[in-house]
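Just passing along the structure, written as structure tokens.
One protein chain omitted, others in place.
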Amino acid sequence: MIGGGPDAFIGAIHRIAANLDGKYDLVCGAFSSSASKSKEMGLQLGLNPNRVYASYQEMIDQESKLPANERVQVISIVTPNHLHFDPAKQALENGFHVIVDKPITFSLAEALSLKAILKISNKRLLLTHTYTGYPMVKEAKEQIAAGNLGKIRKVYVEYPQGWLSKEITNKQADWRTDPKKSGIAGAMGDIGTHAFNLAEYVSGLTITKLCADINTVVPGRKLDDDGAVLLKFNNGASGVLMASQIAAGEENNVKIRVYGEKGGLQWQQCDANTLLLNYLDQPAQIFRTGTAYVGSYAQENSRTPAGHPEGYLEAFANLYRNFANCILADLNNEKPTKEALDYPGVEEGISGMRFIDTVIASGESEVKWLNIESEHENN
Amino acid sequence: MIGGGPDAFIGAIHRIAANLDGKYDLVCGAFSSSASKSKEMGLQLGLNPNRVYASYQEMIDQESKLPANERVQVISIVTPNHLHFDPAKQALENGFHVIVDKPITFSLAEALSLKAILKISNKRLLLTHTYTGYPMVKEAKEQIAAGNLGKIRKVYVEYPQGWLSKEITNKQADWRTDPKKSGIAGAMGDIGTHAFNLAEYVSGLTITKLCADINTVVPGRKLDDDGAVLLKFNNGASGVLMASQIAAGEENNVKIRVYGEKGGLQWQQCDANTLLLNYLDQPAQIFRTGTAYVGSYAQENSRTPAGHPEGYLEAFANLYRNFANCILADLNNEKPTKEALDYPGVEEGISGMRFIDTVIASGESEVKWLNIESEHENN
Amino acid sequence: MIGGGPDAFIGAIHRIAANLDGKYDLVCGAFSSSASKSKEMGLQLGLNPNRVYASYQEMIDQESKLPANERVQVISIVTPNHLHFDPAKQALENGFHVIVDKPITFSLAEALSLKAILKISNKRLLLTHTYTGYPMVKEAKEQIAAGNLGKIRKVYVEYPQGWLSKEITNKQADWRTDPKKSGIAGAMGDIGTHAFNLAEYVSGLTITKLCADINTVVPGRKLDDDGAVLLKFNNGASGVLMASQIAAGEENNVKIRVYGEKGGLQWQQCDANTLLLNYLDQPAQIFRTGTAYVGSYAQENSRTPAGHPEGYLEAFANLYRNFANCILADLNNEKPTKEALDYPGVEEGISGMRFIDTVIASGESEVKWLNIESEHENN
Partner (left out) sequence: MIGGGPDAFIGAIHRIAANLDGKYDLVCGAFSSSASKSKEMGLQLGLNPNRVYASYQEMIDQESKLPANERVQVISIVTPNHLHFDPAKQALENGFHVIVDKPITFSLAEALSLKAILKISNKRLLLTHTYTGYPMVKEAKEQIAAGNLGKIRKVYVEYPQGWLSKEITNKQADWRTDPKKSGIAGAMGDIGTHAFNLAEYVSGLTITKLCADINTVVPGRKLDDDGAVLLKFNNGASGVLMASQIAAGEENNVKIRVYGEKGGLQWQQCDANTLLLNYLDQPAQIFRTGTAYVGSYAQENSRTPAGHPEGYLEAFANLYRNFANCILADLNNEKPTKEALDYPGVEEGISGMRFIDTVIASGESEVKWLNIESEHENN
């Protein structure tokens, strides 16, 4: 693990996600840019002190020298955005699989570069868009892919938070509101990308144009803390994306609604084990995690009988587990299952960076619609 | 009553709303443009056949000739939009109070004209923006006006319906999708105006600019059936308005969320007797209709003890009752209570027509933001 | 109307219920045992002063003398329990239909006597068990009757209130906690009978035995304010009935859950327009008021499109409307529709009185199960 020191929120989450299914052992780390803090953290986590490093460069360097059956296999990068690219690059170039928190990099250029490096490396990269790890989000995608809603016409996706309603200073808030660490976007990068990814993942569509209202509400803040975006999809559908960190009193209730010709569906994190399907002329149906009637993606991504709620950590653990299962299949020269392969990677990372660039540009533009440059042009 | 013949949905609703509190007696009507259908309806409603008229002109003409203590006092207009202005004008000019369904008229010009006529008439006009009749909507307004959320920063308002997902032909759908009867807007006029009115009413703010994505999704339809609108308010707050009639499977769950510096609130029609207040650092609170702790507006607009749900008809009846109480106070040379005076009228009607004009123009515009011309410029 | 004076809660509710669909005109009343209060109320309601009476005896006497086409047709009795029987008896014996609030009488003996009187009278009697007027309660009954849940095995019904958590003195609380006015039961009579009636109505079964824990929680109170009852049904199913007026913070969320071999259903007043159907191996379904897919009972008992909530007053009005439709059919020598005939009457009243007698006896008994004497033994 790179990052995830004593005060880090997401590092602890990654460790739980890795532990949960017993597929990973934490064997080494460079937990902080401070060597002493890194040591302290390693001690606290019960690591072999020889494998707690003062820097990620040292870690990659030293681990590369260990025998193949001893050295770390997967490196998880949980640092602020400006410290994603270089450790990921070095890890891949030295033969390690990479797990990296979203957004994938500081800039689109870095993301495109990482894609090239990944291609050469023959390794795997997991981008932790957690919400797509929820079984009922996977069920939503599967229902739509099966045509159960008919052609998709409308997508509403929202991520309202309230925690940046006031000017606050702590490790979490500081780097997220600092353009040097976070990049050109604040809320749009931190949670807007999650909403964007969720909309594309569930609908199976690509967002091609957008029109954004981007706001910095709290005085003195250097990056956006609120935004709303009109969307156009590649099949002609339209949508709305709302992401705010000044929606006072809101927690993390990510929510998506998708409507097609025959019906609509709704999923929200606060009731994560439920997927609601509405139909034009029939009673709505409630699909639930842990039941026998859901599809294979939902089945493979839950652990408990229906009614025992699984939550955010399990969704996160699903990403880790699916990624591990793919690596294990690779090692055994087997083809990973389609359910295991369903994890976000570099393409989702690039889409997210394009979204960030376009949405921030749109926020400053007087022209209504801006195109999101398509991937194809860049290949 | 003008309109509200055998197949009309909203006419029946108006009659129930009028009946509910026993403040109105239905004494005469011109229920249809067909004289025979009007007669039939009057018969069915048990009216004196002499006071069932073949046309609204005849009704206003004949009723005007009756002695003051016999003739109708309030005329309720529940016709399609293109038949709002003329009967309202004639009613006011002949000394009758007017109740008219929204949108107030076919065009902004008519609305402005009606305002002038109303001013001269010394009569009252009620515009039936039903949702502002809900006690918990009134409580929301009162909470915000009292500053309990701090300065308002963000408003989300939505009105998703699915009933026009397919091409359908019935009396309800026909006129609503016919530009000659409905005006320049479909969904935006029918339900977008409700959402717009709700946002301004609850927030106590004025929407000054907007940027709209307006769609006609169902092939062959002549008016918009879907739209999403970015909003700017006069205090600098921003917002999103979503109104759709192709959100398949949705019923009529109008919903509003407002966020201020200190907290946020949420109300939705499917749980109409509940107002949720979220705070930055305290447990959320659930305010409920029929309790002793809500404000005077909510108190005055409910009839049953907490837990016995009141719904759409009661909200509608609140508009009728408050309007009646104002007229009764006028007759007694008393000042109506502030709670009774809290009904929508011609100003809300004009705002709604401006919204329609601007939102449709924005839908066709390549410029991002369009101003909603302010009322003041027109006075 | 008999009763329903200035401070009465339920009288006002009855008047709204009668008004709502325009099937009743309030033409006369004896609103209070105080002649002056009765006059005052009649004045307030805009009645002809000649038909506002000082006592119910006077009212029935005088109205009987009016010509058939002028006199009142239906007498609604909304007095405390000890004043149900005599006015109902006199009304029936003088040729008036009767509407009476529950419980039907002060004692079982009175109820049985009233049944005999009713039989002779050739009139109709409506007992206002409001909750069976809800469209989704009717849908629940219809689903079970159609066998969609299979054989019924378990019924949970509950009526938690908190309003008597403290010793309070007002008109509502006073008579309900006074054995001379309320009868032998407090909470069990006031709300336990509603729960009992709902359980029998929805399940289509008869409760044959019970075992009760009856409590008077608030010191000094003379009647029960809380109870829980184990139930046995005539088909072998079991159940639980919970009714409390000291469930502090609860409003009026009557709720019923019924489970059969194939699935279960749930309805609760706080979400009155929804009926949830759970199945063993399929997604649950949400049935909603105002949709095209619900049965004829639900269809006939709602007025608004899906998503516009109808509540307690509409449920109450359904009882009034169905009763009126039966009377109108009688007048026209037509057979009332099965949907109109589905209103509670004297049989439900007698069952309720048997429940009260048995449940109070059980509360004092050391024997576990007490039989509810079956109707058949008494005929």
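Order of writing sets the chain letters: A, B and C. Residues in each chain are counted from 1.
In this text, a residue touches a chain if its C-beta (ideal position, glycine included) is under 8 Å from a C-beta of that chain, and two chains touch if they have at least 3 such contacts.
Remember, predicted model here, so these are calculated numbers, not experimental data.
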Of C:9, C:175, C:279 or C:293, the residue in touch with the unshown chain: C:279
Residue touching the undisplayed chain, where the options are A:145, A:280 or A:313: A:313
Option touching the unshown chain, where C:42, C:87, C:186 or C:263 are the choices: C:263
From A:49, A:67, A:220 or A:305, residue that would touch the chain that is not displayed: A:305
Interface residues of chain B (partner: the chain not displayed): 277, 281-288, 291-293
Residues from chain C at the interface with the omitted partner, ascending: 149-150, 153-154, 156, 158, 160, 162, 165-166, 211, 213, 215, 217, 226, 228, 230, 232, 238-240, 242, 244, 246-250, 257, 259-264, 277-280, 284, 365-369
Missing-chain contacts mapped onto chain A: 9, 12-13, 15-16, 19-22, 26, 45-46, 161, 163, 250-253, 269-273, 288, 290, 303-314
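The rule is short, and it goes like this: only the chains that are shown with their structure count from here on.
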Proportion of interface numbers common to chain B and chain C (over half same, under half different): same
Nearest-to-centre chain - CA centroid comparison: B
Chain A and chain C, separation of their C-alpha mean positions in angstrom: 55
Whole-Å gap between the CA centroids of chain A and chain B: 43
Cα-centroid distance, chain B relative to chain C, in whole angstrom: 35
Multi-partner residues of chain B (each touching 2 or more other chains): 250
